[in-house]
Structure formats: structure tokens, C-alpha cells
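Working notes, beginning with the structure itself.
Shown here: the complex without one of its protein chains, the others still in place.
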Amino acid sequence: MSITLARIAELTGGRLAGDGARVLDRARPLEEAGPGDLSFVASEKVLPRLPGCAAGALIVLNGLEITGRDVVYHENPHAAMAQVVEVLYPEVAPEPGVHDLAVVHPDARLGEGVSVAPFAVVEADAVLGDGVHIGAGAVVSRGVRVGAGTIIHPRVVLYPRVTLGKGCLVYAGAVIGAEGFGFALVGEQHVKVPQVGGVEIGDDVEIGANSCIDAGTLAPTRLGDNTKVDDLVMIGHNNQIGRSVLLCGQVGLAGSNTIEDFVILTGQTGVSGHLRVGKGAMAAAKSAIMRDVAPGEKVAGVPHMPLDLWRRVWKASQRLPEMRREMKALLRRVDDLERLMDSEAP
Amino acid sequence: MSITLARIAELTGGRLAGDGARVLDRARPLEEAGPGDLSFVASEKVLPRLPGCAAGALIVLNGLEITGRDVVYHENPHAAMAQVVEVLYPEVAPEPGVHDLAVVHPDARLGEGVSVAPFAVVEADAVLGDGVHIGAGAVVSRGVRVGAGTIIHPRVVLYPRVTLGKGCLVYAGAVIGAEGFGFALVGEQHVKVPQVGGVEIGDDVEIGANSCIDAGTLAPTRLGDNTKVDDLVMIGHNNQIGRSVLLCGQVGLAGSNTIEDFVILTGQTGVSGHLRVGKGAMAAAKSAIMRDVAPGEKVAGVPHMPLDLWRRVWKASQRLPEMRREMKALLRRVDDLERLMDSEAP
Partner (left out) sequence: MSITLARIAELTGGRLAGDGARVLDRARPLEEAGPGDLSFVASEKVLPRLPGCAAGALIVLNGLEITGRDVVYHENPHAAMAQVVEVLYPEVAPEPGVHDLAVVHPDARLGEGVSVAPFAVVEADAVLGDGVHIGAGAVVSRGVRVGAGTIIHPRVVLYPRVTLGKGCLVYAGAVIGAEGFGFALVGEQHVKVPQVGGVEIGDDVEIGANSCIDAGTLAPTRLGDNTKVDDLVMIGHNNQIGRSVLLCGQVGLAGSNTIEDFVILTGQTGVSGHLRVGKGAMAAAKSAIMRDVAPGEKVAGVPHMPLDLWRRVWKASQRLPEMRREMKALLRRVDDLERLMDSEAP
């Protein structure tokens, strides 16, 4: 696909300065852009990098002045770029219909415009809303409900008792609704406790590649609307996750936590079981949350403490070996002082 | 499915109190149970939550007294619930036979009652015991042996030289027997060292979704009977894991460790290579085990230390910034004292 600079100005509501007939066919970062590429300048700070930039045209923040280049000025270059990107890199909508080499049970219910790719399996009593896409090799188990417009990428597995809302996006390899890790110790044997609560996912949720969301024991594991889950994230059984939560790469939640709305857990953070992480709380990368976190609190550390404290602790901790030496020296000096006092005592 | 309360009493050996004809069709936690749902009271502690509970009936711990409700009294409500759950949520046994759209090599040997779902591949010389199920899209490579009654969920990959015992359960997306991460540095190039030892898994083992168990170099990576592995766990080459071990979500084992029977490694714990973790030892979440752990020892921390010590260290560490201030103040005071002593010295 390609687009002219004049069309970019029109599309984004920006102001054209330069050759509107210039044709662009890729969007690229400043350093990597060539003559056919569009790039952008969203801040004064990148101006020094401009002279070496070979981009064919730029979207530039209003107020900055660029000469000798073909430019569209805009109040929000990031948002404008995103609009252009959607034109240059259109999603290829899959053809509606069930591929000859897919297996869809006759008792499954498919809405309008549903597409099922090769080697996908849709079992009995599954319900796929209008416009749902089931990717190659994905498995939709019996009774699963998938809301309208939801896109299931290749090789995703949806176990029984899973419900997905509308407009969700599930990346390749994600596994939703496997039975959680629940065992009873009978004598010396771990014996499985059935986990039949399923998973209930709201609207506009994204689940990253190869992430795993386990079924609840009796009631569903839940994720609220607009929550976004990155790759290789593990969500254990019975977690109750609110809306617009962000769980970054390799985050892991043990069982039965409540993660309230707008929480952000950054990469590799873990949450022990049966905890509450309050609304809007945030954890720095690789935190281990081992007690409740208050709404709005920022935490870090293994186990976690307030972020500010953690910064100071970490700084101080690097002085620990030195502190031990100082402490020993101090002990000797106080010993000496005491000895001296004793000897001087009347 | 549904069940009457009278049948529940009979099935579990509990004592009926109330309307035996009451019909229940789901098991739910107290807070989420409605009129058609069975819930349970396993401890005095939850009694205060009963007034708001809309459950149709309850399984209640013997000795507690509940009035005005339909109840089955039982000595172990958790175990009784598990029995009822199996009735209400029956596993749908797959039809024996090989699906038309599965590819099973003529030289594979299939026991009685084996089922192979669509898009599964079973290669030459694979041996599937009686009652084995191979899920949709799973791959059983040449020569793999799967013991009777073992269930392989969708999209599992079993590489060559993998042996699974009887009654195992492998969740979707798990990869067993990929070559381990072994390289020799030749000049500046990392060159692959072949890893041909395979994987040997005992009976009654569970492997969680998207977990990876790598093949040993020359001898197998091994997991003993009744060992349970959660989701997204990584078991590197040559690990020797005993029986009834629990490896929780996102645990990672580097190569060549010995993990003895009954060890429990909780979520996100890592074990460096060539270590021994003794029988019944336990690691708190996100531990990094970097030396051997004695049998029965409880550890925590990065790297690990005894659990008790770790708790005290963590507590003390939060006072570190304060300690540094105290230390500096103390230094000044001792300086002053010394100066004073000097000046007073005769």
C-alpha cells in the first residue's frame, strides 16, 4: 500500500508543507527511514538527529519549524502516525466461511461473517458471535462462547467453560481454561481437585502469545473489560481481575487474587495467592507481591515494599559490605573509649 | 447435569437434613451460589457469610448447626464437594478411534480404546497404551511411548525419545523432549551439542499448559511418579526429578539438577544448574536456588537463604537507609567523644 503526503494531511487533519504529491509506502523510525518512508518528529529533542535522516517525509509536532523537507504539521504526531500506519499496513480480513479442512461440529452456532481457518476445531455447542475469526489450528471446546468481533489467532486453545466478550484479541498459542493447579494430599499422593469454574473474559481484552489463564475451581477466573495481557503470562485459578488492567510479559499470578481496575504489573512480577492489589496500584518489574497492596500504591522488590523505600534500600544495600567494616571499626573504637574511661575512672 | 440432595447424601455418605428432592445443577462458592447451586461450609469461620448466601443447598461440616436450609452434613465437605463435582461436570470421554483428519503412521502401535483427535500426528513406531487420548493438533513423534490411560491435550508436542507413564495428563501446548540448550564455543561461534537423551516421565504425572521439558544430553531428563508441573514451567536438560514433586507456575530449572521426592518449588522459583534439592525441601515464591538445599529445608530469597533468616533480613533491610543515617550519626558522636577524651587527656 502507499499514500500521498496530501492524503496524509487530509486523513489526520494536519497541515501540509511541501510536496503533497510525494508517495510514501512505509512508516519507519527516523534512523531507519529511506526516501519512500514516512517518519515523525514528536519532540524538540529529536531535532539534532534530523540532518542524517533520509525519510521522504515527516509528521512534525506543531510549533517546531522544519525547512527543506516535505512535512505535515500535527498536534499529536504519534496519533497521526498510527492513523497512517493503519492505511499502509491494512489487516487482511479473513474470508468469511469455514475452511474445508476445519472441523466444526454441527451443533456449534456460528454468527454472521464468521471465519474458521484450516485445521481449527470448533466443538459442539460452541457459540461464535458475528464476525468472529478462529485462526489456523485453534481449538474451541464444547460450549465455549466467543463474543462478536473477537479474533482468535492460530493455535489458541479455549477449554470448556470459557467465555470471551466482544472485540477481544487472543494471540497465537495462548491457552485459556486449562484446569488450575489444585491438589489434595491423600497420604503421600497429590490427588487432583477438579477445577470446573471456567474462565470469564470481558470485552476488548487482549491475551498475549503463549499466555495461560487457568479455570477457576467452582466459580470462574475473571478478567474485566479492556484488560491487556502480554506474552507468557500465567494467571492461576480463581483470580478476579478488573478492567483496564495491564499485565506485562511473564507476569505470574498464583491462585485467588483480586487485581482491581487499572492495576499495572510490569514484567516478571509475581503475586502470591489470595491477595488484593488495589485500584490503580503499580508494581515495578520483577516485584514479588506477597501482601495486599493499597489502591494507588507503587511497589517494588522481592518481596515488595513501597517503591520509594525500595530505591533507597537498594542504594543503601550496595554500601552494606562497607557498613559492616565501619561497624567493626566503630566497635573497636567504642571498646577503646570504654577501656580508656575505665582506666581514667577514679 | 443435575443431582438431588438425597442423592448427594447417598453418594458422599453424608447425613441429609431438609428437602432431599431439591435439585442442584452447579457447585459454586458461597458468594456466587444461587437457588439451583450447591455450596459448602467447611469451617465455623464462614458462618457469618451465610445469611447473604442464596445457595439452594449446602454441604456442612459435621458439628456445625445450620437451620432453615437444606443441608447434607459431612465430616469432610471439601472431599464431598469434589465427589459431587465429578457428577455435575462429567468429563466427556472422547470416542475411541482415529479421526479421519488425523495422520497416524501405519507402523504406530495403538492399544485398545485409543482416541486420536483431528489434526493430530502420530509418527512411526510410536506406542500408545490402552485408553490413551491424543488431542487435536498434538504431535507424537517417532518412537514415543505413552502409557495406558494417559491424556494428551490439544497441541502438545512430544519429541522423539520421550516416554510417558500411565495415567498422566499433559495440558495444551506443552512441549516435551525438545533438545536442551547445549552449545560448545568454537572460535566465536556457538555450535550445537546434540541432545539425544530424551525424557522419561513416570506414572500419574501432570504437565501444565505451555510448559517445556527438554531432552537430556545422553541420558534422559526424568520426572518421577505423581509429580505435578504447573503452567509455563521450564525444565532444562538432564534434570532428575523425583516423585510427588510440585513445580508451580513459571518455575525454571537450569540443567542437570537433582530434585528429590516431595520437593515443592513455588511460583517463579529458579534453580541454577548441577544442584541437589533434598527430599521434601521447599522454596518460597521467586526464590533463586544457587547452592544445594538440604532435605526438608525451607528457603527463600535471591539467592536463597533459610526462610526464617530471609524473613528477618527482609524486615531489617527496610531499615537500611535509617541504619546508614544512624551509623553516620554514631560515627560523629564517637569522633566527638574521642576528641573530648584527647583534650581531657593529661
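The first chain written gets the first letter, and so on, giving A and B; residue counts start at 1 in each chain.
Note that contacts are C-beta pairs under 8 Å (C-beta built on N, C-alpha and C of every residue); 3 or more make two chains touch, one makes a residue touch a chain.
Only a predicted model underlies this, so the values are computations on that prediction, with no experimental measurement involved.
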Among B:Leu101, B:Val127, B:Ala148 or B:Leu307, the residue in touch with the chain that has been omitted: B:Leu101
Chain not shown: contacting residue from B:Asn210, B:Thr227, B:Ser244 or B:Thr266: B:Asn210
Selected residue (touches chain absent from view) among B:Gly129, B:Gly173 or B:Pro321: B:Gly173
Touching residues (missing chain, whole complex) on chain A: 27-29, 31-32, 78-79, 81-82, 85-86, 88-89, 92, 99, 101, 117-119, 135-137, 153-155, 169, 171-173, 204, 206, 208-210, 226, 228, 230-232, 244, 246, 248-250, 262, 266-268, 285-286, 301-302, 314, 317-318, 320-321, 323-324, 327, 330-331, 334, 337-338, 341
Chain not shown, touching residues in chain B: 101, 103, 119, 121, 137, 139, 142, 155, 157, 159, 173, 175, 178-179, 181, 183-184, 188-190, 192-194, 196, 210, 212, 214, 217-219, 232, 234, 236, 250, 252, 254, 268, 270, 272, 288, 290, 302-303, 305, 309, 312-313, 315-317, 319-320, 323, 326-327, 330, 333-334, 337, 340-341
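The definition used in the following text is that only the chains that are shown with their structure count from here on.
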Length of the line joining the C-alpha centres of chain A and chain B, rounded to whole Å: 24
